[in-house]
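Every protein chain but one is kept in place in this view of the complex.
For reference, chains read A and B in written order, and residue numbers begin at 1 within each chain.
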Amino acid sequence: MSHSTGQHYVGSHDRASPMNPRETTTTVKVDRDHRVTIGEYTSPNARIRCRDVGVFYGEKQAVQEINLDIGKHQVIALIGPSGCGKSTFLRCLNRMNDTIPDCRVTGEITMDGQPIYGEDVDVVPLRAQVGMVFQKPNPFPKSIFENVAYGPRIHGLVHVKSDMEEIVEKSLRRAGLWDEVKDRLAQPGTGLSGGQQQRLCIARTIAVNPEVILMDEPCSALDPIATAKIEQLIDELRTLYTIVIVTHSMQQAARVSQRTAYFHLGRLIEVGETAQVFTNPQHQLTEDYITGRFG
Amino acid sequence: MLLGVAAYHLGSRRARGLIKPDGPRLHSLPGFYGYYLALWATLPAMMVILLWLLGEGQIITAGALAALPAEMTQGDVNQLSLLVNDIRNVAAGSGYEQADTVIKSAAERYLQLERQSNLLLTVLSLCVSLGGALHAQRRITPEFRARNQVEKILTFGLTGCALLAILTTVGIVLSVLIESIRFFQMVPITDFLFGLKWSPQIAMRSDQVGSSGAFGAIPLLTGTLLISMVAMIVAVPIGLLSAIYLSEYAGPRFRSTAKPLLEILAGIPTVVYGFFAALVVAPFIRELGSSIGLDVSSESALAAGLVMGIMIIPFVCSLSDDFINAVPQSLRDGAYALGATQSETIRQVIMPAALPGVVGGILLAISRAIGETMIVVMAAGLSANLTFNPLAAVTTVTTQIVTLLVGDQEFDSPKTLAAFALGLVLFLLTLALNILALRIVRKYREQYE
Partner (left out) sequence: MSDSSTQKTANARSHDIVMAGLGKRRRAERRFRAYGLVSIMAALVFLVLLFTSIVSKGYSAFLYTNLALDITFDPQMIDPEGARSPEALASGDYDALWKSAIYKLFPDVTERQKKRALTGFVGSSAGQRLRAMVKADPSLIGSTQQVWLPVDDTIDMLAKGNLGDAAELSDKNKDSLIWLTELQNQSRIRKAINKEFFMNGDSREPEAAGIWGAVLGSAFTLLVTIGLSLPIGIAAAIYLEEFASRNRWTDLIEVNINNLAAVPSIVFGLLGLAVFINLFGLPRSSPLVGGLVLTLMTLPVIIIAGRSALKSVPPSVREAALGIGASPVQMVFHHVLPLAMPGMLTGAIIGTARALGESAPLLMIGMVAFIVDVPTGLTSPATVLPVQIYLWADSPERAFVERTSAAIMVLLVFLVMMNGLAVYLRKRYERRW
């Protein structure tokens, strides 16, 4: 999927192919180690600011020197070849890396000005604010209703049954699943189809009123029709939430995101408006990836 | 054995001899012809020896008994077996001086028959062995598929070994069932299953009153249940919480020291636990009870159950550990991403997901507790009280089996047969639990594959 490129990028492919990469780097003011991120990584209305973020697994450094702002009410897509550290970086944003032994995060990440890796920061409210949807749909082995109600329940958001029903309905509606499941809320969530399960997981995330939703390749395990539905949903959710999506599919990034960040070997190579990154990549590596030379 | 080795060499030599530059190629490696020959030389002979040894005892005994005067062999079965025992003892050389002449002559006849039989057996097995080897040797030709033949015999043997498992089960069922049926002919099955009173000793002595009515298994079953329940109350929370801590909280270093230590607990023989229960735990509980004004029996169900619980902790712990680890990481991630704390994730997401497996594991543990023998034999009482008070002395099915069968009893009394009936109950009970548990566990494993 990621190898194929859209028709309108063929031109850029032609332009880049005869060039020696080394010569290219001189033209776009980047050293050969790709030490500097190209493009505007800051954002005027940033919700999350990352400065010089690095992630280590034991001795091995998986991600280094990431500087990136994530603005309000927009979708930012993280793209790059497998193993480039984009998922690892994503998991830093709600401290999901804490669950992995030997994993260490350096640098600074702030949310609304507060450092999220501070000593006294509790991950529980952080994760309530920054929700996450995973690659493979992972509904709990509970009923559909309970899946959605779980978050509000543990956080004590509602105490009355009718309020809970309201939240569940609202969340399922926002996730575009209500009409499909409203008659079988008591059935197990694992009985739904893959696409429905993934939307159930989105509904589950929405139910705790997060401000940011992280999505880690949310469509990679789904068929094209289910994917289209999720992509449409992401577009709708943009008005209410800030969304960071990791994706393998460049088309998907182009379709759903406003900004795109390209990762390569644990570094953020280039970031910018999606249209600009895809039509006029500044870095040779970005261009090679987008034109399908590797990835 | 020796013949087999010799036959192997003969066979492979002969096969090598068959290799001629212009002749047909051997089908198999020469070694296989050797094996073929060796198998023919040993297997039939071994079969003969086995059959002979099985039948020998009866024939010789019959022969020896025939040497006795007729009136002595007229007695009933028990007297006869006593007589046979005497003869064997004298033949083996013990108590020769005291034995009377009739027995002595019978013993001599016994020995003589034994010698004859041994001689006959040696000759016969040698003949069969040589015959087999000869037969096999004649079949060795270049075209002969020795490898296939040898492999066929080999797989046959392997199959036989696997079938032994079924044979064991059949053996258990048959032996226990047959004796139980004999028991139920003496004591009605309803009395056994629903009787509230268990006193086999009285039943033994009271021939004049009639030996029925004292074989009610209910007190034993409730006793077993009571002790198992105490054991599970100890083992399940401790085992489960330990497993949770080890798999979810503990660092790798703590885990790698604590786990083997817990497994030591599983490797300790049950007789050691029994000793510990009888010598340390039971007096301790008794004293503790009397210090707060409770009357605790020195063979209380509590002591036996407590120690049995300790024994089962590692079992519950390692099974639960397996099942908790089998819960996919994605479920944990999902809960964490919603902002659940670790304990909320464990209690509300992981445990429900692991529940079927854990329940299966607990069922297996219960079946172990029910079948556990040494702890209860040593620490629980013999008096069959129908009570659910854990401070009182109760007895269990396994304890009664041991007390009924240990010591010299004639085999056909209702007392010994009752042990087999109890064995049948025990077997069926644990079998049902095991099948149920294994089915649940298997279903659970499939769910997360």
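Keep in mind that, in the parts below, contacts are C-beta pairs under 8 Å (C-beta built on N, C-alpha and C of every residue); 3 or more make two chains touch, one makes a residue touch a chain.
None of these values were measured; they are calculated from a predicted model.
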{"item": "Sole contact to the chain not displayed, among B:Ala62, B:Leu119, B:Ile189 or B:Leu438", "value": "B:Leu438"}
{"item": "Contacting the left-out chain in the complete assembly, out of B:Val102, B:Leu382 or B:Leu405", "value": "B:Leu405"}
{"item": "Given B:Leu124, B:Ile233 or B:Ala258, the one touching the chain that is not displayed", "value": "B:Ala258"}
{"item": "Of B:Leu246, B:Leu302, B:Ala392 or B:Ile440, the one touching the omitted chain in the full complex", "value": "B:Leu246"}
{"item": "Touching the absent chain when the full complex is considered, from B:Gly132, B:Pro219, B:Gly305 or B:Gly339", "value": "B:Gly339"}
{"item": "Residues in subunit B touching the chain absent from view", "value": "54, 57-58, 147, 151, 154-155, 157-159, 161-166, 168-169, 171-172, 175-176, 178-179, 237-242, 244-246, 248-249, 258, 261-262, 264-265, 267-276, 278-280, 310, 313-314, 317, 339, 341-344, 346-347, 364, 367-368, 370-374, 377-378, 398, 401-402, 405-406, 411, 419-420, 423, 426-427, 430-431, 434-435, 438"}
{"item": "Touching residues on subunit A - with respect to the absent chain", "value": "73, 122, 124-125, 128-129, 154-157, 208-211, 239-241"}
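Note that only the chains that are shown with their structure count from here on.
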{"item": "Length of the line joining the C-alpha centres of subunit A and subunit B, rounded to whole Å", "value": "59"}
{"item": "Interface residues, subunit B side, partner subunit A - complex", "value": "251-252, 328, 330-341, 344, 348-349, 352-353"}
{"item": "Partner subunit B, residues of subunit A touching it in the complex", "value": "94, 96, 99, 101, 123-128, 131-134, 136, 138-142, 150-151, 154-155, 201, 204-205, 208, 214"}
